[in-house]
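Apart from one protein chain that is not included, each protein chain of the complex appears where it belongs.
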Amino acid sequence: MIRFLGSRLLRAAITIVMVVTFAFVVLRLSGDPAQIIMGADAPPEAVEAFRAAWGLDQPVWVQYFNYFGAILQGDLGRSMRDGRDAIVLVAERIPATLALTLPALAIKIGLGIPAGITAALHRNSFIDRAVMMLAVAGFTIPSFVLGLLLVLVFAVQLGWLPSGGQDSWRHAILPIITLGVGGAAVLARFTRSAMLEVLGQPYIRTASAKGVPWRSVVWGHALPNAAIPTVTIVGFMVGSLIAGAVVVESVFSWPGVGRLLVVAVGNRDLAVVQCILLLVAMTMVTSNLIVDLLYGVLDPRLRNQPRRAAGTA
Amino acid sequence: MTALLKAEGLVRRYAMRRGLLGRSVEVRAVAGVSLTVERGRTLGLVGESGCGKSTTGRLVLGLEAPDAGTVAFQGQPMSAPGTVAWRSLRARMQMVFQDPLGALDRRLPIGVQVREPFDIHGIGTAADRPARAIEALRAVGLRPDQAARYPHELSGGQRQRAVLARALATEPELLVCDEPISALDVSIQAQVMNLLVDQQERLGLGILFISHDLRAVRQVSHRVAVMYLGTIVEEGEPDAVLHEPAHPYAQALVSAIPHPGRRGGRIVLQGDPPNPADRPGGCAFHPRCPIATALCAQEAPLLKPRAVDGRLVACHVAHGDALPGAGEVRRAA
Partner (left out) sequence: MTALVALRDLHVAFDGQAALRGIDLDVAPGEAVGLVGESGCGKSVTWLAALGLLPAKAKVTGSVTLDSQQLLGARPETLDRVRGGRIAMIFQDPASSLNPVIRIGRQVEEALRLHRGMRGAAARAEAKRLFDQVGIPDAARRLDAWPHELSGGQNQRVMIAIALAGRPELLVADEPTTALDVTIQAQILTLLQDLRRETGMALVLISHDLGVVAEACDRVCVMYAGRIVEQASVDALFAKPTHPYTRGLLGALPPLDGPRRRLAAIPGGVPEPWAMPPGCAFAPRCGDRMGACDAAMPGAVMVAPGHRAACLLATPKPVAREAVHA
């Protein structure tokens, strides 16, 4: 177990280093932050001074090592825009993002999994076809299209809900639905196929053959097995709690982490962008680790077998 | 005259992980196997799952390199896998597997697949290759019009015929068949066994016939070798081994063949098939052996001719080096 955790943590650390490095390189390659922040008609001396102040005049590899050294000391840098700590800027936005993504996750799980199970249990029936048609629609429509559609219908036409902003809970409804529907569709399709796969297994027939009522076959025998692959997708969704709302936040002008990221990228506010990417990588990696551990709980075949029943040979 | 195929002292080890997180242990899949296949003759290799018979088949074809031991084809040592020499050798030795659907390409008609070996090995002119492919199909009892069929459009028996047609297309001298009939129905098994025997007569093939089915092995083989946990424990004429097996494992294997009229009198081995990763010391069979003695737990018997009739057997008791014990010998510490 210790070995397992150790190797997983090492891999997680490598993943994070790679993400941070990648972000660093791409941001340096895609334009000069000093020029962009100071504006196109700023005097050259001012731009130079800005570069010197932020260390941008040093060779890239020096900047890179300085940056890493700072991260290791817990210093994620300051915003080049207003000089505040990047971590504080980002942290301020997290609650707003979670206010969208957590309820959306509940919708994904609460709607997607039951829909997938129902569809699988009534395979090829009207219910199955209806659920799958909705699911295909749900994940083929991009979230910005769905978001705009919802705004058009519920805000512009019907006037029931506001189209953007963050003034009351009513403002959150449309973005949450936009986020939740796509995920629920993915989860429904995935759960359905996992469930169908399991229902076709010989042990399901064994359960029926020993007189287990169908309800118990589904709940006691099929679901625990179908849960194993489904957990991967749910884990991925948990991992994207922070970063999964970039598009939706932009569409609904919701002041969350995603919108901060868009703005910071536009401004080449390096520290802020890097801070967000680091955060995203860490949540992803953590949720992956949890998924791996959950696999062990759900699937005894993946557990270490210290108590391997001794052979009789 | 040199033997068609001669393998000596083949050893193949694998590193196997126990469980997902366990440390790796060494598994000796093949632990010192020597065998000979003569031209026009068939050597049957029998044993249960995990005994190393399939690995042995891959080793003699050079599909895997042995960790020790040598393989000689027509007196020449086997070239290293992947070399030009090995590839030209491969045209003269072919393999047929259990699952014909897995051995065929689902996206190509079987006629094209049977033609492939001619293209690869540059046999005949491009113009007469289609005719050759048809001829190869006819030789295994498939109709020319079936050349246009895809593997999934054929029955299991027809697919195995197609695999054989492709294997025999280059007129090889050696054919290694790994459980070629186990996936087929009884009536189809008979067809394929007859076909193998016919083709052997036609081409003078040497065949290594790997199977768990003693009936099938007797039907097609001139000699039979019984494998247990990576070693050959008995070898001889099929009828001699079947009617009067010398090794206790061979005795159990023969007595396990179900057949009408048997009521009782069967040797039922205790315990599960052994785990190659947990190989007992001494004779590998001793923990399941009904007549194991103390010696069996300590010293591995060698495969050597028995004094009375020259039968090759690896058993202390069969050689008279120990009196039959009562089994249940504790594993040597």
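Lettered A and B in written order, each chain numbered from 1.
Operating definition for what follows: a contact is a pair of C-beta atoms (placed from the backbone, for glycine too) under 8 Å apart; a residue touches a chain by one contact, two chains touch by 3 or more.
On a predicted model such as this, the values are computed, not experimentally measured, just so you know.
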Chain not shown, its touching partners among those shown: A, B
Given B:D185, B:D278 or B:D321, the one touching the chain that is not displayed: B:D185
Touching the absent chain when the full complex is considered, from B:R202, B:R215 or B:K304: B:R215
Contact partner of the left-out chain, one of A:P59, A:G74, A:G159 or A:G211: A:G211
Selected residue (touches chain absent from view) among B:E8, B:E48 or B:E116: B:E48
Hidden partner chain, touching residue among B:V25, B:A256 or B:L302: B:A256
On chain B, residues whose C-beta touches the chain left out of the figure: 48-49, 155, 157-158, 185-191, 193-194, 197, 212, 214-216, 218-219, 239, 242-243, 252-253, 255-263, 266, 268-269, 272-273
Contact footprint on chain A, counting only the chain that is left out: 201-203, 205-214, 220-221, 224-225, 228, 298-301, 305, 307-312
